[in-house]
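A protein chain is absent from this complex, but the other protein chains hold their places.
A and B label the chains in the order they appear, each numbered from 1.
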Amino acid sequence: MKRFNKIFTFLVFLFLYIPMILLVVSSFNQGTDMAVWKGFTFSQYGELFRDRSLLRLLGNSVLVAVLSSLIATILGTMAALGIHAMRGRMRRIVLGVTNIPLTNPEIVTGVALALLFAFAGTMLKINSILGFWTLLIAHVTFNLPYVILSVMPKLVQMDPDLAEAAQDLGCTPFQAFTKVVIHEILPGIVSGALMAFTMSLDDFVISYFVTGSDFVTLPVEIYNYTKKPIQPKIYALFALMFGVILLLMVAMNLLQLRDLKRRRTKLTQRREPSR
Amino acid sequence: MMKRIVTLALCALLAAVSLPLPASAAPGGTINVYNWGQYISDGTDGSLDVIAAFEEETGIKVNYVTFDSNETMYTKLKTGGSSYDVIIPSDYMVGRLIAEDMLEPLNFDNIPNYQYVDESFRNTAYDPDNLYSVPYTWGTVGLIYNSKYVDNVTGWSSLWDPQYAGKILMFDNCRDAFAIAELRLGYSINSSDPAEYQEAANLLQQQKPYVQQYVMDQIFSKMEREEAWLAPYYAGDYLTMVEENPDLSFCLPEEGFNMFIDAMCIPKGCTNKEGAEAFINFLCDPEISGRNMDYLGYSTPISAAKEYMDPEVANDPVAYPDAETLSRGSSFLALPTESTQLMDSLWLTVKTAGGNTSFYLWSSAAVLILVVGLLTIAKIRKKRRIARRGCSRRPDNL
Partner (left out) sequence: MKSKWLSGPYVIWMVLFTLIPLGIVFYFAFTDGTGQFTLANIQRLGAYLPILLRSAWMSIFSSILCLLIGYPVAYCMSKASPTRQKIYYMLIMLPMCLSFLLRTMAWVSLLEDTGIINNFLRSLGLSPLPLIRNTGAVILGMVYNYLPFMIMPLYTVLIKIDHRLIEAAQDLGCNQVQVFTKVILPLSVPGIVSGITMVFVPAVSTFYISQKLGSPGAVLIGDVIESQFKGAYNPNLGAAMSLILMALIFLCVGLMNHFSGTDDEEGVATL
């Protein structure tokens, strides 16, 4: 049974990674077609680095993703704490509203938000209001539910006496939060932040409608490649992003591992003299 | 852990910020250009980087953004909130924008290179007085087929040939798909007669069993790899495909065909009209136009540009058919809104018909009834249980 489960898990991961491996392989292909191998080349990477606009778009995407997930995580965690303290109808209404950004088709959300921004623009007499800030607001808006939905279960699961106990032991409510509560819900916050980051990095429909002419993100540009087949330098970009994210994740893991080991050695050192 | 993540996030942020962001001040100002995706020579594979060349020559900074269809561009313009200086929509969309008073008349004094534009591309049907637009590219929609498997192609009727069932591709775009059906029926592609629409829809319905898929950009890989044998598409793109697969042939159907022109315009609300006109002028320069078309593969409305092009393309009858052939072509004009909406709903029926629609209706109804039944039973049970217990305590949830 256990072995079966392990093999199954491996197969699922294979399923998830097959298309990505194919894309990485295609970045070294001489032809444009992913299904036809025409020989090995590094030239796609050269093309990619010559294309300054593509790299700028990638930078834009990362900037918006980092900022919006950061804001959404802070705002969302606060909101989750607040909702957790609510009861009854109030709580149900707020949670219901939380679901709305998830349920609307993206194109509808995009157009509705764009109309709102354009209206605000005419009110504030700003000619071209659409741009970086509107894009950021839109991304925070659709990131928030993911953060809240990740943090809420952790709050529900947390022992409500914990914060009180901390306060009884002399903590101020703020200290009780930073010293106790945040440690309990941290996994939820982290996964919410990560999810928000990924959603934001890969959004194209909403972004398309709420962004102006001076700030465009990468997925929007790729989505507009309808006149011609996708240039293979895009595959190179994909492979590069794959590599960088993988490296970042591995680095994060190694750091954590080192932390863990250090803490363990400290623990054993502390224990030794008492023996 | 938290600190680490915050530091990492901040590092990523710094890296992102330090990447070149658009410079705000340029000596000649800035223009916002709004064009189709991948629709300008951008320096790939040693081609000319048109925008860089323009920026260098004029000192005007270009913000280049793209759209994926005429309609999304229209939605974006209509919504407002952003301003563009140059847009490059297709013929019928130019007509619509003119009709809705969304374009600025051009000052041709600032576009001296307009003199190079061929006579046949002036006073077009969509801009009869030549006030608002300057053509960028043009081309024809013909039938691309693989001569290894298909022969005797003279007209659109091959797309209805049962012997090629499953190997036929069709436009995933109601205007283009209806145009082909209308041409086969001998109607105008700008008809707004509901009866003719219905006939065209019926014809498309007949074709559907033979269609492999309704596609747009996937056509390239599908034709090159011989996944499909027959597809209607643009002449310029055929020239790209034939480089990959020499068995592909192109035919301009005898029933007539669609000829498109994509044209540069200046929308109302632009902020740098002179800059925009300079950009339009730059793209009309024969050398720039020629080298740009070399990359795009579409045809240029500027005959003088052919000098600077790959002679093989410049003399290719597929890209530049003779006048007699061209006389069979016709361009799209803007249709009334009711007509587009009727066409779209007919197109949807074509695409979805034949599916098991009643199955979904009945099964959904059955499940709905089941669910409501279960709900009431559950409720009754709950009430009874509570009554039996004799107290109003809520049953424990998980």
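As a working rule, a residue touches a chain if its C-beta (ideal position, glycine included) is under 8 Å from a C-beta of that chain, and two chains touch if they have at least 3 such contacts.
In this text the structure is predicted, and so the values were computed from the model without any measurement.
Asker: Which of B:211, B:235 or B:319 touches the chain that is not shown?
Answerer: From the options B:211, B:235 or B:319, the contact with the absent chain belongs to B:211.
Asker: Among the options A:22, A:169 or A:267, which residue touches the chain absent from this view?
Answerer: In the complete complex, the chain left out is touched by residue A:22.
Asker: Please pick, from B:225, B:268 or B:383, the residue that touches the omitted chain in the full complex.
Answerer: Reading the full complex, the residue touching the unseen chain is B:225.
Asker: So that we can see where the missing chain sits, which residues of chain B does it touch?
Answerer: Counting over the whole complex, chain B touches the hidden chain at residues 69, 71-72, 74-75, 170, 172-175, 208, 211-214, 218, 221-222, 225-227, 337, 340-341, 343-345, 347-348, 351-355, 357-358, 360-361, 363-364, 371, 374-375, 397-398.
Asker: May I ask you to list the residues on chain A that touch the chain which is not drawn?
Answerer: Against the left-out chain, chain A lists 1, 5-6, 8-9, 12-13, 15-20, 22-23, 26, 33-35, 75-76, 78-87, 91-92, 94-109, 111-113, 115-116, 137-138, 140-141, 144, 148-150, 152-154, 156-157, 173, 187-188, 191, 194-195, 197-199, 201-202, 204, 218-219, 222-223, 230, 234-235, 238, 241-242, 245-246, 249-250, 253, 256-257.
Just so it is clear, only the chains that are shown with their structure count from here on.
Asker: Quick one: chain A and chain B, Cα centre-to-centre, how many Å?
Answerer: The computed centroid separation for chain A versus chain B comes out at 31 Å.
Asker: Going by the contact rule set out above, which residues of chain B touch chain A in the complex?
Answerer: 1-2, 4-5, 8-9, 12-13, 15-17, 19-22, 30, 32-34, 36-39, 42-45, 63-69, 72, 75-76, 79-84, 216-217, 220-221, 224-225, 237, 240, 244, 269, 271
Asker: Name, in rising order, each residue of chain A that touches chain B in their complex.
Answerer: My answer: residues 31-36, 47, 50-53, 55-56, 58-60, 62-63, 66-67, 70, 111, 114-115, 117-118, 121-122, 127-131, 134, 182, 186, 190, 193, 208-209, 211-216, 221, 223-231, 233, 248, 252, 255-256, 259.
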